[in-house]
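For this view, one protein chain was removed and the others were kept in their places.
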Amino acid sequence: MQSQTFRHRVFLFILVAPAFVVLFGVVIYPFFYNIVLSLSNMNLRHIRDWRIIGFGQYVKVFTEPSQPDFYVVFVKTVIWTVVNLFFHVMLGVFLALVLNQKEIRGKAIFRAILVLPWAVPQLIVALTWRGMFNYEYGSINLMLTQWFNLPGVQWLRQPLEAFIAVIITNVWLGFPFMMVIALGALQSIPHDLYEAADIDGASWYHKLRHITIPLIQPVMVPAITLGTIWTFNNLNIVWLVSNAGEPSDQTHLMVSFVYKAAFNFYRYGYGAALSMVIFFILLIFSLTFMRKSKATQNVYS
Amino acid sequence: MVRSKKSTALRVTASYAVLMVFSLIALYPVWQIFNISLRPSNRLLSTSLELIPANASFGNYVALFTERPFLLWMLNSTLVSLTVTLTGVVLASMCGYAFSRFAFIGKKIGLLSLLVTQMFPATMLLLPMYIMLVQLHLINSYLGIVIMYSATALPFCIWQMKGYYDTIPTSLEEAGKIDGCNEFQTFYQIILPLAAPALVITALFSFMAAWTEYVVAAQILQDTELWTLPLGLKSFESNMGSEWGLYGAASVIVTIPVVVLFLSLSRWLVSGLTLGSVKE
Partner (left out) sequence: MNARAALRAAVGLMSAVIVLTAVITADGCRTSGDDRIRLTIWHQDRIDIRIILQRQLDRFMQTHSGVRVEQLFKETEELRSGFIIAALAGQGPEIVYGPSDQVGPFELMQIILPLEESFPREWLAQFDPKGLTWYKGHLYQVADKLGNHLTLVYNRKLVPVPPASDEDLIRIGKGLTTDLNGDKKTDRYGLTWNYTEPFFFIPFMTGFGGWIMDEAGNPTLNNRGTIDGLKFITRLRDLEKIIPNEADYNVADILFKDGNAGMIINGDWSWAGYQNAGLDIGVAPLPQISSTGLWCAPMVSPKGFSLNANISDEKKALALELIRFLMSEECQMEATRELYTMPTHLGAQQSDFVQRNEILRNSRIQITRGRPLPVIPELRAIWDAMRPSYQAVLAGTMTPERAAEEMQLLALRRIKEMNE
């Protein structure tokens, strides 16, 4: 008995240890370095001779009158995340369901095309979208004016429209990922469950709500949680499509704020503190979300 | 139970329509990039809606291979990405299994810590990461990059594998035990094949993480001979005066392996849970 438990433990260890060694090796040092930096005054004037100053940077993060305003940026980031995730998941799951039907032929072609937004290099596609949003020459306004007789939208010059433009771009970029996850998740549902429901005369809505959605949850929840975190911290798209915050520095997320502080103004201490704040926000979100969706438990239990 | 033929036909037609519409939406910007690669003189944008640009030529594609070490970049990227994929699949499949099946001290914390590693905005990690890699002599080495990429991709893959394993009933392992398999055999021969769809996602995701990553590679790889594709592509870009023609051509070519990989892995995106493996 004892040797069996020991073997069991060893097996467990072999399974888990390598991954965690790599993970923590890579993350722990930068993490603590950042904590120290956030408590320091490292910036242009104190780049080598920085010292710990306590929570001053954190105070600055919350109270310094900044342009744009910290709380506005925070709310914007939340809206950005929620709207993006909503569309990513809706579209992804929807397309996966449609694509998964047995009557569909040519699945391979559709899959290949629908995965393209994920597969294509982000820089050039983001700039292409930016070009598409140009007031006079962009495809979107050209289509609006020529085909639908609607007036052109000042996508990149007005703050709200610019925000919508970056969201549209990111939704386009992000739905394939959720679609692929959902396609995988759908495979875990045994067919006999659907057949039993059919025999009972269940409607498609009923099947969706009581079979499909609960059963794809275990696989979708990690994707949604991590998707939320990634979207919250996604610097690239906002930066590229809005050309670093245009118009007038209004199109910013908290991450681009950090980037500007650290790389444009050399305020490394401040940037570190802001990163920690972002981190805590995401931590609280994740804890709450995980508890709500009981994601650490099994689905059949 | 018989579904009326008409409602099925309606459903199928509507489905095709939906797929076509979304395919067009997905394709259009990508087609623009293809256009960029065909246009002469580095034109990023176009002022018309034409589908094939005027004076289109494949000159950029030729130049890509003859004037730049594109093939070298592809080779480097392939090497790195395949290693990361293999590492990802092996480590995530095992680790996810542990988190799914076993209860152990620190399990909840372990899972949460996976998430935690993702929560940090990467920009602030650059300086300490660089310092750390310098100390470990991993600058300018592929080992450094593989480690970093694995660390980035693993959390999602582990969690995702765990989620998938959670949908496989434990009764299968019990059946395995009755048949005389030990734990590893049960894992390797019974459970893992059933988790094929999750392995597909893990493989694809790990591959993409390595194939497309730029920031870390730019910081670590200092020799142009070691450049991966994203670094090579970036060299076409300058603040004002980017070589968009080459960039477009490179982007098109870089996309192809990903799509090919996805398609070839897709055949494992099938339901593994068959009837009869366990008698309820």
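Worth pointing out:
We just call them A and B in the order they show up, numbering each chain from 1.
Please note the rule applied: a contact is a pair of C-beta atoms (placed from the backbone, for glycine too) under 8 Å apart; a residue touches a chain by one contact, two chains touch by 3 or more.
Predicted, not measured: the structure shown is a model, and the values here were computed from it.
Remark: the omitted chain is touched by one listed residue; of B:L51, B:L71 or B:I131 this is B:I131.
In the full complex, subunit A touches the omitted chain through residues 7, 10-11, 14, 18, 41, 43-45, 47-48, 64, 67, 127, 130-131, 134-137, 154, 156-158, 243, 245-250, 260, 263-267, 270. Residue-level contact of subunit B with the missing chain is found at 40-47, 76, 79-80, 82-83, 86-87, 90, 94, 126-127, 130-131, 134, 139-143, 146, 182-185, 188, 218-219, 222-226, 234-241, 243.
Just so it is clear, only the chains that are shown with their structure count from here on.
Distance between chain centres (mean CA atoms), subunit A to subunit B: 15 Å.
Interface residues of subunit A facing subunit B in the complex, by the touch rule stated above, are 7-8, 11-12, 14-16, 18-20, 22-27, 29-31, 33-34, 37, 91, 95, 98-99, 101, 103-104, 107-108, 110-125, 127-129, 131-132, 134, 137, 139, 142-143, 146, 172, 176, 180-181, 183-192, 198-199, 201, 215, 218-223, 225-226, 229-230, 233, 235, 254-255, 258-259, 262-263, 268, 271-272, 275, 278-279, 282-283, 286-287, 290, 295-300.
Contact residues of subunit B toward subunit A in the complex are 1, 8, 11-12, 15-16, 18-19, 22-23, 25-30, 32-33, 36, 44-47, 49, 91-92, 94-95, 97-100, 102, 104, 107-108, 110-125, 127-129, 131-132, 147-148, 150-151, 154-156, 158-160, 162-164, 166-170, 183-184, 196-198, 200-201, 204, 208, 212, 230, 233-234, 237, 244, 247-248, 250-251, 254-255, 258-259, 262-263, 266, 269-273, 275.
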